[in-house]
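Every protein chain but one is kept in place in this view of the complex.
Residue numbering begins at 1 within each chain, and the chains themselves are lettered A and B in the order written.
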Amino acid sequence: MHRRRFLTLTTGLLGAPSVLRAAEDDTLKLRALYAKDGGFSDLARDLEGKGLTVEGYMAPPLKADSTFFVLTKIPMSVCPFCETEAEWPDDILAVYTRRVYKVAPFNRRINVSGTLSLGSYRDPDTGFLSLVRIEQARYSYA
Amino acid sequence: MTGHAQKLEVSSLTVTGDGGRRLLCVDSLTIAAGSAVVVRGPSGAGKSTFLYALAGMIAPETGQIRWGETDIAPLPEPARAAFRRRNMGFVFQEHLVFEELSAPENAAIAALYSGRADRGRIRDRAAAELARLGLDGVGTRRSDTFSGGERQRIAVARALAGGPGIILADEPTASLDRDNADRLARDLVTLARTEGRTLIAVSHDPALHERADRLIDIVDGRLLEAADG
Partner (left out) sequence: MDEIYHALPNWAQDVLVTLGLLTPLLVVGLIVLRGFHVGPLLLGLLRRQVWISAVFTALIAVSVALGTGLIAQERGLRQGTARAADKFDLVIAAPGSEITAMLAAVYLQPSDLPLLDGATYAEIAAHPRVSLVAPLGFGDSWRDAPVVGTTAGFVDHLSEGLAAGRPFTAEDEAIAGARVALEIGDSFAPAHGVGDAAEHGAHGDFAYRVVGKMPMTGSPWDRALMVPIESVWSVHGLANGHGPDWDGDIGPPFSPAHFPGTPAALVRAESLGATYSLQAEFSTAQTMAFFPGSVLARLHALMGDIRQVMSVLAVITQVLVTAGVLAGLMMLTRLLARRLALLRALGAPRRFVFALTWSYAATLILTGAAIGLLLGIAASFAIAAAITARTDIVVAATLGWPEIHLVAGFVSLTGLLALLPAYLTMTRPVITDLRG
């Protein structure tokens, strides 16, 4: 508990804007990982290879019974007005879970914990490229 | 752990059965250590009840059963069982052996529930007693392949395997034919005497009566000393 507060404090001092942090503990917002120009943020570079928790929404899965899903910053909704093509794919995060996961409703906020991995990676199964990933992940409802 | 022969002193003993029926009433009885005593009496007189009480298998209502220094009457069941395990060998009327086990396994049954330190000794002694009773070299045959006489000898070996100072036998020859009964009666008394054990046997068998140091009659749950005691 103390350790946790200490971590939050030091990362705060290191310059990560504290507004990017969730109200309590060290859950990150998705956009904290991206810089304005679409690249990785400094925080993301700091956390590369380390454990972290990111909050977001599970996009409807492309595959059933898989260990891969896409985390989005807002619900990947059936609302055709709030999603413009331009926003894709900068605010999404590829999540590789350690076990076959249960699909969460697209409008439930979830916290994904795992190891941050940066750099381009082409999934051998789906053929899709990703730049930022959380690996060895598990999720819980926020 | 070999027990030595122990003197028995019984006083004001009463045993009550289901429904408050008085089954046994012994005012006073003393049996010297190392003696061979035979108990007789009509069927239903309370002979088995007497023996079970001496063995601590039933708790008496009142009185004392003092084996050597220990009064087992007030002891709780586990303590009486432990006393029995250390000091007594019991032979039943029917050859009650575990049919699926071999003769050596049956004779050394106490090894299964005794401390690790005693197991080897129990097995060795069981083998020796089987040999003494003429049952050596029977291998691992199941006990239900043995005759009644042989099974009763296995039971005797079992009673002796713990090296007890007290041997109690309830009509041990009753289910045997004449020859086997004679042989068992002789063996029991000799085995008890050679190592100075106290033997108390319930029996109608003259072969045992002849060899006894003392005869006790029970009628209606009361003891009467026999004339030739």
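The criterion applied here is as follows: a contact is a pair of C-beta atoms (placed from the backbone, for glycine too) under 8 Å apart; a residue touches a chain by one contact, two chains touch by 3 or more.
These numbers come from a predicted model, not from an experiment.
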Residue among B:Val10, B:Ala110 or B:Leu215 touching the omitted chain: B:Ala110
Among A:Lys36, A:Lys50 or A:Lys102, the residue in touch with the chain that has been omitted: A:Lys102
Selected residue (touches chain absent from view) among B:Ala36, B:Ile58 or B:Leu208: B:Ile58
Sole contact to the chain not displayed, among B:Leu13, B:Val37, B:Ile65 or B:Met88: B:Met88
Missing-partner contacts on chain B, residue numbers: 48, 52, 55, 57-58, 77-78, 81-82, 84-86, 88, 90, 92, 96, 98-101, 105, 109-113, 115-116, 119, 158, 162
On chain A, residues whose C-beta touches the chain left out of the figure: 59-66, 70, 76, 78, 80, 83, 85, 88-89, 92, 94, 98-99, 102-103, 113, 125-126, 128-130, 138
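We adopt the following convention: only the chains that are shown with their structure count from here on.
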Intercentroid distance (Cα basis), chain B paired with chain A, Å: 81
